[in-house]
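Of the protein chains in this complex, one is absent; all others appear in place.
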Amino acid sequence: MSIFDYLQFVLAPQVVNGLTLGVALVLVTLGLTITFGLLDVLNMSHGEFYAVGAFCAIALGLLGIGFWASLVLVPLLMMPFAMFIERAMIRPVYSRADRHTTTLLVTFGLALVLEDALKLAFGPNPYRPENPLPGALSLGEMVLPTYRLFLIGAGSAVIAVVAWVVYRTRIGAMVRAAAFDRDMAASLGVPVGVVYACTFACGAMLAGLAGVLLAPVYSAFPTMGRDFITLAFSVVIVGGMGSIAGAVVAGLLLAQVSALTSLVIAPVWTEPIVFGVMVLFLMFRPKGLFGRIGHA
Amino acid sequence: MLDRQALELRASHVMTAGLVLVGTVFFVIALAMQDTFYLRLATEALIFAGLALSVDLLLGCTGLLSLGQALYFGAGAYVSALLLISGRSFWEALAGSALLVLLLSIVGGLIANRVRGVYFALITIALAQVGAKVVYNTRALGASDGLIGIPVVEISGFGFTTGSAPGFFVFTAAIILGLYALLSGLLNTPLGRILLALRANERRIPFLGFSVWRARMIAYVLAATLAGTSGALYPMLRGFVSPELLYFTTSGNALIAVIVGGVGTLTGALYGSLFVIVLKSLLSSYTTHSLMVIGALFIVLVLFLPQGFAGWLRPRLVAWMDRRQSQTGGTK
Amino acid sequence: MDIIDMLKVQSLHTYYGLSHILQGIDIDAVEGESIGIFGRNGAGKTTLLKTIAGWVRPSQGSLQWNGHALAEVAPDRVCRLGIGFIPEDRRIFPGLSVDENLHLGLMQARGISTADKKAAVDRMYKRFPKLAERRKQAGTTLSGGEQQMLAMARTIVARPRLLLIDEPTEGLAPMIVEDIFSLIGELKREGTTILLVEQNMAGALAATDRFYAIDRGRVILQGSSASNDDQQRLMEAIAV
Amino acid sequence: MKAASLTVRDLSRSFGGLRAVDRVSFTATAAKITTVIGPNGAGKSTLFNLISGALHPDQGTVALNDRDVTSMSPELLKCAGVSRSFQITNLFSDLTVGENLRIAAQFLEPARSMFLPIRKSTRALRKCSEVLNRFGLAAKAGVLAGALSHGEQRRLEVAMCLASNPGILMLDEPTQGMSHGDTAETAKMLKELSKEVTILLVEHDIGLVMSLSDHVVVMHQGRKLSEGSPAEVRANADVQAAYFGHH
Partner (left out) sequence: QTSPSTPIKIGVVTPLSGTYAGIGQTVRWGLELATAEINASGGVLGRKLELLLEDEEANPAVAVQKAEKLIQIAKVNLLTGTVNSGSTLAVGQLAERNNVLASTTVSYSDAITGDKCSPNLFRVNARAEQQAITLAAYVAKVKPKARVFYIGPDYEMGRSSVAAFKLYAEKAGLQSVGEFLAPIDSKDYTQYFGQLRAARPDVIYAAVAGNDTVRLLTQLQEFGLLRNVLVTGNAGVINSQNVVAVGTAGEGFISGNNYSPKIDTAENKRFVASYKAAYKADPDGFAADSYGLVYLYKQAVEKAGSTDTDKVRAALKDLSWMTPQGTKTLRGGDHQAIQDMVVVAVRKGEFDVVGKVPGAESIGPDACARF
């Protein structure tokens, strides 16, 4: 095709699509980043939390509760759920010496259970909530679906709020302290238990929110958790453990990388390439693009 | 007199001996009943026990959590499959895949050993993913369909083929026990103890005159070669290979097996994978939600029996042996 | 009038797993009193402080802190009851800057304006100028001595009413050692009740009113820090 | 391992703006005790880190009897006979005390013994039990290092350095957190050792420093303030001001 066609049909839209995918990716990654960066919990079941969020919205939909309501309701529903998980599974192993691996293992088990539970509840087949904002606005040959624009907007807003809490308040430092040395932190008056629960819940709520926001675009099915999660992990790495800014940059970056590489090479190779990038980062810049939350 | 680790190892040997005993009984019964399925299922379990052993060497002894050990297992399987298809003999296939995986793991080790802790876990997962994708997308390797038509070959020197269920069972058991012996032997050498020390506190090692990097590298390559060798047996048993062998589920199952069996006990890896494989294959005949059961079981174990079966039994054995030792010591 | 005991420890027993560490300790302190606790390595001094601070649960015995029973109370509640603990191994939070470490000390301080908090922190910086120079540096990269200062500042900044201090002058240069003891003296004057574990007898005796000597988890001696023959007995009791 | 002399020339290292060690030079003569003192943050531990290969100097050299060992890796330096302890205890906390020492002593064995069964490493085992007794840790040999009291851990810390018969022993505040009795013990032992081992010490316990050292180096804000015999140093006015404080 002509170079002009290429520009207007391929490159330009590609950038926009990369942006949507990027925001989606960051949304999913955000919660992971927080539980990882602040709590040192590598939550292998984060993807399933995301799925649970999506299916909550669908369940609410079946009860006649609309998209906009569930946008608020689902995170609220996620909170007690996450707090229960934290209380029952994370906290008991938290003071163990090898808590990194232990929490990773527990959440890995949880992932299996949740995924299967979703299948049990909703069956194996895909669902798709109706697109709450159908229609698209088109600039010349470029088509921008309304909902995707909304997604970019809403996503950015969520990200901004989270970033503000972590960076502009001292909460980040407090949680890090509690996570690193619960006794000492407690002796300085930090209510360790509450801190853990809230931080973990916060991560889960973000996952849930992501689920609600993305279901109309990517549809929902029990194994959807695996969808983003591997990518999300690479984002966490490349961005730097638990750095919000890092996650955002890395998310958008990787999304663009996979979007643009797919133009030049067979798309099946984009995922290996993304992982390659992640590996390179782990090798040469384990700190990631940015440092870590609450780190001097 | 024996130090703690040596005693623990001896306890592990006792447990392994128990396993061998059970295995023999099972074998005799199976022969008597002319069973092939359970023999071959047990063989498969043993093969995956090899993978679990390699995970345990990394996690239990060196403190490195590898979530991508399936990469080397699968690599071993594919190499031996290709060699067998191209008409090579059993031993050539076995040696060939062990060798190639060793080389591969040196490369992998150079990459993975730059990082620690969860970063290591993630890098191993990423490497395995890349490997799986490469296989999945490569026509020459059968791509998504995998490779079938791997011939049944004679295990020269033993006078039976890989197709003979009892023969191959005994043979595999021998190999896996050999690997177990190798590892437990290693743990009783200063090198092995350095690995244990690595897990405890890496920063001190160099100031005692030992190279952290070298120790980790040895552990990593050894583990990978172990995985590759056991992987090489898979296509001989099942006659095909498919990309699923490199997927996270494979690594995950091995990990579950190690946790269930007892991290760092070696014998636990054997118990664990026998248990998990058999459980899975029986469970999923009754429920389509075996995943949930396994996951729940796993969580419960990590929460309430974190040391796993062997890890729970071993201290009791050690105490008992301690008493016996002191008694005999007293009588002398 | 009769003086009320602020802190009352009665026949306290603490285990680590199977090993019986504290084997019936009795200690008490009145408001504003400062108490020295001495003993060989492994005597159980730290364990005693940890038990009071709520880090380890006593198996039996009673722990009273003006009216509250501490035995089953979690560390953060203990802290909010006005008890500060400075552990021997400093426990600086890695990855947190000096500033953040210091501000953590004020986390629990409720209903205090940010201005006051800032003032409190600045007071600490004035007291430990070395720390002021290092505000943004990662706490764990401080020198041993600096870490000790940070550890103390972090706890003192919240002005606890009872202060548990475990070997504060360990690894400090003589000058700083003096500072630390004078600081402890000051805190005492401000009315803080103090439990001080020290190996530096001379300094500790000077800074305290009374002392207890502990060995194998039991109080083997108590006396007044001022009296010479008590000091004499102390030396005999715990020196080799 | 034979005692060697250790010479440091113009050693410097800065962290960001801060010059933690600034052109420090001195010599620790063989089979003598050289002590580095100085206020907190003077750069003593950093100096130790530079010598023992934990950190690389920005400039300057370290030499063992004229052999240049600047920014050699810790394990190589160890082979050259340098053995150090840490100010902040640094043990294998979930291995037993005995195992901690045995690993330290393993250094006495030839490389191939790494791959042979433990019991073949007889020398290491002998050394291990010897050190255990010498430091009164024999009773705790089977206990996990992490379960030791602070002072006991400090003792183990020092013991591990001795387990490998070093030629040069670098101890960063060995008596820190030790009770009176143990401190005296340690002093006595160091004096013993100094007959065949070069000892480099960081200490704040002035009594100990004065009684023990053959040579004292005073550091202040990364620089060498002065050096000399204990007496000379004590007399030095700057040292008075910078370190001992107003007496």
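Read from first to last, the chains carry the letters A, B, C and D; within each, the first residue is number 1.
By our rule, contacts are C-beta pairs under 8 Å (C-beta built on N, C-alpha and C of every residue); 3 or more make two chains touch, one makes a residue touch a chain.
The structure displayed is predicted, hence computed values, not measured ones.
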Neighbours of the unshown chain, displayed set only, are A, B
Which of these touches the unseen chain: B:E92, B:E154, B:E202 or B:E244? B:E244
Residue among B:F90, B:Y136 or B:F207 touching the omitted chain: B:Y136
Which residue of A:Y50, A:Y94, A:Y147 or A:F275 touches the chain not shown here: A:Y147
Considering the entire assembly, which residues of chain B contact the chain that has been omitted? 35-37, 40-41, 44, 136-137, 143-146, 148-149, 152, 238-240, 242, 244-245, 249, 281, 284-285, 288-291
Residues of chain A (touch criterion as defined above) contacting the omitted chain: 1, 5-6, 9-11, 13-14, 17-18, 20-21, 24, 116, 119, 123-128, 130-131, 136, 138, 141, 143, 145, 147-148, 217-219, 221, 223, 227-228, 258-259, 262-263, 266-268, 270-271
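Heads up, the rule we're going with is that only the chains that are shown with their structure count from here on.
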In whole angstrom, how far does the Cα centroid of chain A sit from the Cα centroid of chain C? 44
Chain C to chain D: how many Å between their CA centres? 29
With chain centres defined as C-alpha means, what is the inter-centre distance between chain A and chain B in Å? 33
Using the touch rule from the top of the page, what residues of chain B touch 2 or more other chains? none
Multi-partner residues of chain D (each touching 2 or more other chains): 94
What's the contact topology between the chains, one of line, ring, star, complete, other? ring
Chains touching one another, given as label pairs in label order: A-B, A-C, B-D, C-D
Listed in rising order, the residues of chain A that touch chain B in the complex are 36, 42, 89, 92-93, 96, 98, 100-102, 104-106, 108-113, 115-117, 119-120, 230, 233-234, 237, 266, 268-269, 271-272, 275-276, 278-279, 282-284, 286
Complex contact set, residues of chain A against chain C: 170, 173-174, 176-177, 180-181, 183-193, 292, 294-296
Within the complex, which stretch of chain C touches chain A? 53-55, 74-76, 78-80, 84-85, 87, 91, 93-97, 100-101, 103-105, 107-109, 136-139, 154-155, 158
